[in-house]
Structures are given as structure tokens and as C-alpha cells.
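Here the complex is missing a single protein chain, while all its other protein chains stay put.
Letters A, B and C mark the chains in the order given here, with residues in each chain numbered from 1 onward.
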């Protein structure tokens, strides 16, 4: 059994980790910390876990984290940065669900997260935890920066047409994304109250969202796997417009790109199907289908469909539209964290993650 | 008092017309027809109208429609087409909330609505009822084809940058639209059941939606007001991707276009503010703001914000992103119908439409 | 025009007051205060009011409240208590939407609100602002304690069978109430986040809710209008079980009482219809109907239905079940406040309150 610790488990990624780990055949939860809730049984905060998780939250200073095989940080940005070093020194693997180890450039990190990066040496060795792109590196890693929820869906959606040069115009990328409200976390804020976000729809973060530099970095890394020239990579133009939609879970990313003439002659449907044929959690829908977020609710699946919408009567259909759905708390966070844990410890990659989506 | 008749008032646009007309200072409801519900008091079907609308549904054959000043068709497509001629012959103005008189080209109509157009001569004299674009023509009209809900928001959103040539690349238009479920109407269908569309998000109609030719026609008409060349107009590329979001009312249209160098040098915010300065129902938000659908809930307002999202670090910001919200049942349908009625009868354009949005 | 001031308008009852007053033919908004948001235009906090309310929040110390005809307190409990005296001294009428002047007994107030009552002399002269019961007293009042949202629906629901002695067993009253989430106010709290209260249902406050003593007081006052004996009044047993339901607005109170033999022989439907025949905002549904909260959404109406559900095959039907719906923010708060204002100033009682409910 893998001995698991969780730092900061009072948020939504925390309770979701607990739900998944409680059903994992090879993981044993040793400790879950919360400075604020120390002493409180986990199942009192999250009654869904009654009878299934018997631990209480413990004070970080007293939790046996260094005796764990792996520690998940389900904390605000900046916490893993401070505590990862001592755990790594004792051989503990660290998976950070926050942003501390996502951006390779500490200057970018400081620009977007408004704090200096506290351990740039560790940052240099951290691996970006997106298995479909980085599987081999993950298997060897000690320290994982887990992707954000939006970045997971956007990178997977563009992957097949971007890791091969010349199919799309790299200055034409637009991601129009819609997220359920749980993406904002379990923080007491007016903006995500039921009476504010129910029966309502809006864009936010249009002038700059923290996932934009992360996605940009990821898309350029994908391009680097193909034959794109350096100037093409640098010329990447990617726009990201997130929206808040009145549902609890789910992200729907609607991705746009202009196909080159070569791209227009390519069988994009076949390209996507073959690219993800061996991926256990990426499902390419048949031509013409449209995915819905509930089809992956509470599961680790991503479902993708590719379309060429009519752009005008009789004209060339050069617009590619890729639709991607995921559960932001599972494949967008805690499920991906467990998937990465499975890779780190040579477990079957799907262990504990075969839960069937909940519909309706 | 304007004598008003409604044909087919059992759907959502019907009940919304009734709500608005019951509060209109210059309108008097004479008859509302429904073949299926003939005899049933309107307030039994819609208890919100108890004490406010005392009519019963009447059989179409017996309703005194030809004694009305104006008749609204809140019917499925194809009905107004059959009944408009006799009403028009008696001098009754006709406002069709369905699609019978939206598309100027009967071939296009048949292609998208799967029925031949039954009165192409009337079609030729029908006026497209979007006051912000067609106010003068509406004032002279006998027969109005009222815009669809999506087309209203998309055309108003692009209007300022498209009626002047050269600001945007007319091959770059993408409308990523999100609608509340009431847009699908009050029809018994599995797909719009609460348990199907709640806590869920999806795209639909990606391969072709009936509002796409209507918007395309409208955008070209807007271009015809500016100095665009004929080939530029014909070269328009417009993609339309509608999505269903779990709320009752509201449309949020996220519109994209690539700015030309000239457009990049233009103060787009000022352009929008000046264009709509005199429009009573179009509100341009301050720079940086993002509109939310609930800010117009149950009202006839449209709110618009313009943004240039970052497209990549250091690169030119050539992407224009226009955010438009409306209540699909009000400005997207019944409110616009009343606004048009006001124009037809030289009433103050805002009469009966000054209801303040309901928030929360 | 009645000059109106609002103290503390940043919550839901505040924005709802603003919505109603902006459409009131005889009210002029002079000032709205908020210590925290002083200087901020109201329409920036509540974009639904753009173009309709042009005031900014002002600091309480600088607002010309004493020049108003009436001041509404849409504040937390305890504020009106401190500020009412000086306003009353200047002849300003005061309507408190919080609980400061609801409970006649200051000991009860302190027990439930955990603060001593600061002005028991004013309390003695305050009038409980439920027009259907207290119309005449309200017309003469200077200071109004406006009922809570639940108490309005429960008292109106029991009124006809309780103001006449002997129809029901006064030890059998149970109110099983369900409220939309806006009833919890616009406060940043985890429990009312979208992700906590959407797709969820629960009871709360079962061991004691602040509206329980208020309702108990009100029901006893209603009994005092009839021929109940003192011991019957004192023997009243009323249980109150509130629940939270995932909708923004609306309260549905399901009220139970055991009919006496005399009550079983009474035509309860007729009793309700005649009792409320002249009430402009209380609508008794036909026998057999069930009200739904959306039928009063955004309006000042209350709709009531009375039922005798089968209690067992062949047995006497002694259970009376009364169903009451209201919009908690309108008739349950701000609409009732305006109705009371109309009474205070001899305006038509329905002035500004004829808005038709919004459905769907």
C-alpha cells in the first residue's frame, strides 16, 4: 500500500482526493492536515465521507508527512513551495495541485501570482504532471507540478493538431472556456454565492487569467515536439476567455484554430482517434457528436469532439472547432493527481480511477 | 389604446408577451388564440398572470384578430406565413416572432426550415425588426419578421465595427454563444428536461444552426451600410457555435474578430459608446467590465463590453472580443416585439419596457 | 414625491428596494448609505440598475437622512435600534427590515439575537408591519418593525383559521417551510456558496430559528382577535422547521393543523376566499390547485391553497394543509416595506407594486 499524506484538505480538491483515495485499492491515507481545522474529524466537515474516512485533520507540525510515500498539496499557491524541500529530502514524492511548480519561468510566476518563487532550484527539476504528454518524465519524477483545470482541457484538445507542424495557423488559437463554479474553490466569497452565480452566465478574467501563461507554455512545449520552426513557436498567438457557468462541476472548452491548406486536407477525426487510441482517459467521440460535461461527471475521463462548422455558404471551411469536456475536480485536479501517483509508483495507471460517470 | 391580438400564446414568448403587454400603458389585449387550449383561461396555464390577464384562449377561427391594430404570431415556424395575408389585407399590422419573415431568400428559408415559403410576395415587403439597425423602415412597415434571439445579440455586438469598413478582418468572425434553456421553448422534449440540462453544459448545432444564415444575412446587410467592397462582403466568414447553459433566461454571446492595423489604432471603446449613445436599450459597459446575463434578466436591455484579451506575451493584440448579454425572451423576442410595436404606432419607443432587471 | 432614504443598501433587500423604488410613481430616492462602499456608484455594485439608479453610496454620517420622509433600514440586526431615535425625533418615519422592532418582549429579543435591546421605549410604540393584519395601526405609525420572510407567509397562511376560535386544535401547528438561498443574504459564507447549496436540500435551524418566536407572537396575536380563551392562546403549540432549497428566490410554506369537528364541517376554501377577497396581494387559489413559488417571482403577491390530504383510507380527514408561496425578497421583505410606505403616506396601497411575476 502506498502511504499517502494530504496537506490542506479542506477545499474541493481535498475532499475529492479523499473520495478517490478512499476507493483506491493500493493507497492508504496516513494524514491530512489543516491548521484551522486541526482535531476535527474529516467526516464532520464532509458528511459524504462518514464511515469511509475515519481520520481527523491534524496540525501540519504534528502530521507524519515525512513517513509517507507521497504527499499531495491541496493548498493555496505558495504553500508547497515552502514545504516541499524537506519532504523531498526524505525521499517523499510531492504532487502539488496548486500552481507553485507549473510555470518554468520564476519571473512569469511572480508576475502572475504576485509572490517571488521561493525555490527555483526545485522548480527546475519539477515535472509538469500531464500524463498524456509527459508520461515518461512523470514516472521518473520526485516533484510534480499538476496542471490547472483549464490547461488540462486546452492542451489535450490542441495536442494532435499542434504536435505535428503545419496543420493549423499558430497565430489563430482561441480558447473559449466555460467552468462550473467549484473551480473557484471552497472560499467564502460573494461572487460565488448561489444567489450570485445561479441562473447567470458571465465571462471573467478576460484581460488576463493565471492559466493563460501556463497554457501558452504548454502549447509551445507541444509545438517543440513537432517540426515547427522556432519563430513559428514564438509567434504562437493564443487567446483565453474563461466563463463561469451555473453548474457545480465540469469544464467545457471550445477551442478554435484556422486550418492550413494542408490541415484542410487532413482527416482530423482520424488524427484525433489515432493519437488518443491508447490513452485510458481520453475519449474521442464519433464524427458529428458533441460532448456534454455531465458525460464525465465525477470521473477522470476527458471527451473530445472535432468539428468544422460552416463559416459561410460555399466558402472554404478553414475553421477547426475542438470541443473538450472534463470534470474540473477529477481530470482537472484530484483525479489527475491520483493518475500521476499511479505512474510514480508503477501501479496500473487506472487504479482507483475506473469510477463510471454519474448521469443524470 | 392599441388593440392587440396574439396567435399561439402557450409558449414562452407568448407568456412573456402577456407579461409585458399587461404592464403596457397603451396596449389592450383583445384576443389570444390556441387551437389546443381554446376555452382555457390564460391564468390557469400561467398562474403568474392570475388577476392580471383575464382572457381565455380562444379558437383561432373565432378570435376577432382582424379587428386588432396589431397581431403578434408567437407560433411555430410556418403559421404566420399562412395567416398574415388576410390580416394585412384588413390593415392589421403583423409581427411574426417566428422565422417566416426573417430570411429574404426563400431558397435559404426552405433549405433551413424544411418547408417551402408560402408567400414570397409578402416576404419581399417584410421588414427585419431590429430597431437599432432598421428603425426607420420599421416605422413604415406593415409586416415585421422579428429577429431570432441569437441574431439580435450577435448583430448588435458586431454593429459598430462592421458598419464601418476596414476595422476588422471580415473573414475572422466567430460567435461563441451561450443560451439559457428557455430558448428551446416550452415543448415536451427529453433534451431540455431539468434532469438532462441542469448541472450540464454542451455545444449543439455546431454543424449548422438556423440562426447562422440569418446572422450571415444580417452581417452582410450591416457591411452594406459601410464602404466595404462587394467582394469583401461576399468573402465574409462567420462561424456560429451555440451552447446550452443551465439557466432559464439569458444569452451571452462572446464574439471574436481580428482587428486590422487600422482597427488596432482605433479607440474601439469610444466607437461603441458613441454608436449606442442614443439607443435606449443598448448599454455599453465601461472599459474592463464584463457583463453578466442576470444584469438584464426580465428586461429589454442589452449590455455590451469590448475587450482585447492578451494573445501572447509581447505580441500585437489583434484580437477583439465583444461580450453581449440579453434576456432571450425579452430583447431576444417578446420585448423586441413590443419595442417594434411602439415604433409601428408612434408610441414612445420605451413604452411598457422600462421594467428594471431582476437581480438577484 | 415621498423622499426616501435607505441605510445599508448593499444586501439583497437593499437592491430589491432600489429595484422597486426606481419604478415607484411617488417615491424619490434621496440617499443610500454604506460605510464600506461609500463613494461607489450603486450601479457599479448592481449593474442591473445601470441607467436607472444614479446615486452613489454615501457615508452614513454625511447622508441627508433626516431630510427624508421615510428611511428604510436594510441593515444587520442592531443598527436601526441605534439610529432610529434621532430620525424619529425629526419626524422621519422609519421602516426597519431587520428584527429590531419585531419582538415585543425585549427579553425574547436578547435571547434570540444575543444583544440587549437598546431602545425598549421605541419598541413599545413600534408597529408590526403586516398590512393584512395591522393595516390601521400601520397607517398611524411612525416606526415599523417589518415582519421576517418566513413569518409573513406563515401568519398569512394560518390567519383565516386562527382568527376565529374553535376551527383548529391550537396545539397541532407545524410549519414545514422551504426557502430559496437569497434568504440567507448577500454575505460571504461557505454554506451558501453555489457549490454547497446547488443540487442539495437540507433542513436547518431545527433546534430553534429566530423566526420561531416571531411567528409564535404573531399567531397568538391573531388568536387574540378571536374568541379563544387565554389558556388556549397560551397553550398554542407551534413547530417551525425551515429548509434550504436550491433556488434564488421564493418561500414555500407547508402548514399543518388538525381540524376540530367544527372545523371539519366548515367550508375552509370559502373561508379563505372571503377573508382575503379585498386583499390586493393575497390570492387564494381554486380548490385543488397547488401554488408554485415562480408564480409570484419578483412580485408582491402571496398565493395560498388549502387542502385536506387523505390521512388514511376511510378515516376522518382532520388534517388541514395550507400551502403558501411568496417571493422572500418582495412580499417577504422589500415589497412589503414599500406596501407599508404606501400606507404610511396615504398612497394607493399597490403603488409601485403592480409588477407582474416573472415566469419562466
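Basically, a contact is a pair of C-beta atoms (placed from the backbone, for glycine too) under 8 Å apart; a residue touches a chain by one contact, two chains touch by 3 or more.
All values reported here derive from a predicted model rather than from experimental measurement.
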**Fill in**
Of the candidates C:165, C:236, C:271 or C:351, the residue in contact with the absent chain is C:236
**From C:195, C:266 or C:300, residue that would touch the chain that is not displayed** = C:195
**Message:** One chain isn't shown here. Among C:44, C:232, C:279 or C:292, which residue touches it?
**Reply:** C:292
**Request:** Name, in rising order, the residues on chain C that touch the hidden chain in the full complex.
**Result:** 174, 176, 178, 180, 195-196, 198-204, 206-208, 212-213, 216, 235-241, 243, 245-250, 252, 254, 256, 288, 290-294, 297, 307, 309-313, 315, 318-319, 321, 323, 325, 360
**Contact set of chain B toward the excluded chain (per top definition)** = 12, 180-182, 186-190, 192-199, 246-248
**Complete:** Even though one chain is not shown, chain A touches it at residues 12, 15, 19, 22-23, 46-52, 182, 186, 198-199, 248-249, 283, 285, 289, 291-292, 294-299, 301, 303, 329, 354-360
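What we mean here is this: only the chains that are shown with their structure count from here on.
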**Asked** How many angstrom lie between the CA centroids of chain A and chain C, rounded to a whole number?
**Response** 46
**Request:** Please report how many Å separate the Cα centroid of chain A from that of chain B, as a whole number.
**Result:** 38
**Asked** Which residues of chain C are in contact with two or more other chains?
**Response** 12, 182, 186, 198-199, 248
